[in-house]
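One chain of protein is taken out of this complex; the other chains stay put.
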Amino acid sequence: MGKVLVLYDSHTGNTKRMAEHVAEGAQAVPGTEVRTLSIGEATGTDLVWCDGAAVGSPTHMGQPSWQIKKWFDECGVWGQTDGRLGVAFSSEGGHAGGAMLTCMSLLQILMNFGFLVMGVTDYAWYCYTLHYGATTVREPRQPGDIAACRELGKRLALAVRQGAIDVREPGENGPNLHLEKPKAV
Amino acid sequence: MGKVLVLYDSHTGNTKRMAEHVAEGAQAVPGTEVRTLSIGEATGTDLVWCDGAAVGSPTHMGQPSWQIKKWFDECGVWGQTDGRLGVAFSSEGGHAGGAMLTCMSLLQILMNFGFLVMGVTDYAWYCYTLHYGATTVREPRQPGDIAACRELGKRLALAVRQGAIDVREPGENGPNLHLEKPKAV
Amino acid sequence: MGKVLVLYDSHTGNTKRMAEHVAEGAQAVPGTEVRTLSIGEATGTDLVWCDGAAVGSPTHMGQPSWQIKKWFDECGVWGQTDGRLGVAFSSEGGHAGGAMLTCMSLLQILMNFGFLVMGVTDYAWYCYTLHYGATTVREPRQPGDIAACRELGKRLALAVRQGAIDVREPGENGPNLHLEKPKAV
Partner (left out) sequence: MGKVLVLYDSHTGNTKRMAEHVAEGAQAVPGTEVRTLSIGEATGTDLVWCDGAAVGSPTHMGQPSWQIKKWFDECGVWGQTDGRLGVAFSSEGGHAGGAMLTCMSLLQILMNFGFLVMGVTDYAWYCYTLHYGATTVREPRQPGDIAACRELGKRLALAVRQGAIDVREPGENGPNLHLEKPKAV
């Protein structure tokens, strides 16, 4: 009974198309509850709600769009999302255009929020992998592109069947920030 | 009852010292079974055995040692470790010396093996974080260095209390490789 | 007679302090012309003007601020900056807090703009390196922090004494985009 958030930014529609295929893959796992939301629709509450998130962005200048970075900087739920699971996807303008670097930057943001991040060891199609996330050149058009997006959503949904991971000891409510400077001894 | 492997390469003893502190942190979680092994002692069987692995390497030329990369290239258990959890640690020669890049390279290797990788949102000490792994400048000497290593081991051990994550459907034995080229339609 | 742009975003003043020290380092190289500008002051014209840029951002959620990413996405000079030289710097909230990952993301953005990016092999101080950029924990306060910023600016200024690098053949005006789909043969 996992809860999956597919969260994306899209400017030309390519990443939105990817998000829809990721959501299809998640929905194929019985009992999964899926929310597919653009960054204009989602709030921090959706990130707290989910057991796992698939986060997608177009590759702009070799990195995620500033809009999706802004969303995470301002969502206001840092410290409340430990133990969620996360995956990434991105559409790039050409082969080797940076989409994998965009995926890694998205995963690093998710790690900062306490997510456990994953890729998929399965190939989605002949010569189509998604070891660090799913990427497409422009629109997901090839059968392998679409299969990779679906596989990404499916594996995330399978991984959260038991919910998120508890990384806290009994009684802990969130990260210890050690804000006080220890006295010199 | 999680099983934690602390796997490391060490040339000067600094990363070994880190590994010992990571293991201390894991052992502090009741019921955790811990194996602390250098790459000379561990085999692929240990990677399959564990629910979670903390992998450490010295930072050599801004990346993991070739020895630890060789270990993973040759361990022979790719496809058998899906759903394990992973964290990384590294000792560098000076501030900003590349240890965080080493951690990310180690985590990318683990992702390739199907691990879910994580950092820690908690600060380990005043101004000491480990959002992407634990790093020290040379020997772990400062209280914050040692606390970061322990916190890393502790959070990994907490995360695997329920064991590894199942990313497979009933009946699947491992990654589907799609080795056959589909017929053109 | 190199032209150096120190371009930064700063929210608490820490990255601004770093930028000032980077600029001091650049100015110490005779004949260097230096512009130190926040992203609120700089335009794409400044990026085209420079032979080399030192770009700094606070580390927010393990990555550059969205504001500096927005600046690059919208500066409008992609294709006009090939062959410039680039370095990066970042202030993080705690040790291992992601500043080196922020530097790498900034350098990847610069690579996308055709910059040649560099670190520094010199240590700036005992145990202070800047192989991939200069990083500080919060304010640059330690002598090593300040020395690292200055060394970064100095090496960039030395590297651009002969100006930017020409990566174009005679007659080329900018990147060839191959926008037309080739006819199937």
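So that you can tell them apart, the chains are marked A, B and C in the order they are listed, and the count of residues begins at 1 in each.
Keep in mind that, in the parts below, a residue touches a chain if its C-beta (ideal position, glycine included) is under 8 Å from a C-beta of that chain, and two chains touch if they have at least 3 such contacts.
Just so it is clear, the structure is predicted and the values come from calculations on it, not from any experiment.
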**Item:** Residue of A:I68, A:A134 or A:V160 in touch with the missing chain, whole complex considered
**Value:** A:A134
**Prompt:** Touching the missing chain, which residues of chain B?
**Reply:** 60-67, 69-70, 72-73, 78, 98, 101, 105, 108-109, 111-113
**Prompt:** Tell me, which residues in chain A touch the chain that this view leaves out?
**Reply:** 62, 92-101, 104, 123, 127-135, 137-138, 144, 148
**Message:** Under the stated touch rule, tell me which residues of chain C contact the chain that is not displayed.
**Reply:** 78-79, 82-83, 85, 104, 108, 111-128, 131-132, 143, 155, 158-159, 161-162, 165-169, 174-182
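Assume only the chains that are shown with their structure count from here on.
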**Item:** Distance from the mean Cα position of chain C to that of chain A, given in whole angstrom
**Value:** 28
**Message:** Between chain B and chain C, what distance separates the C-alpha centroids? Give it in angstrom.
**Reply:** 32
**Message:** Among all residues of chain A, which ones touch two or more of the remaining chains?
**Reply:** 78, 108, 111-113
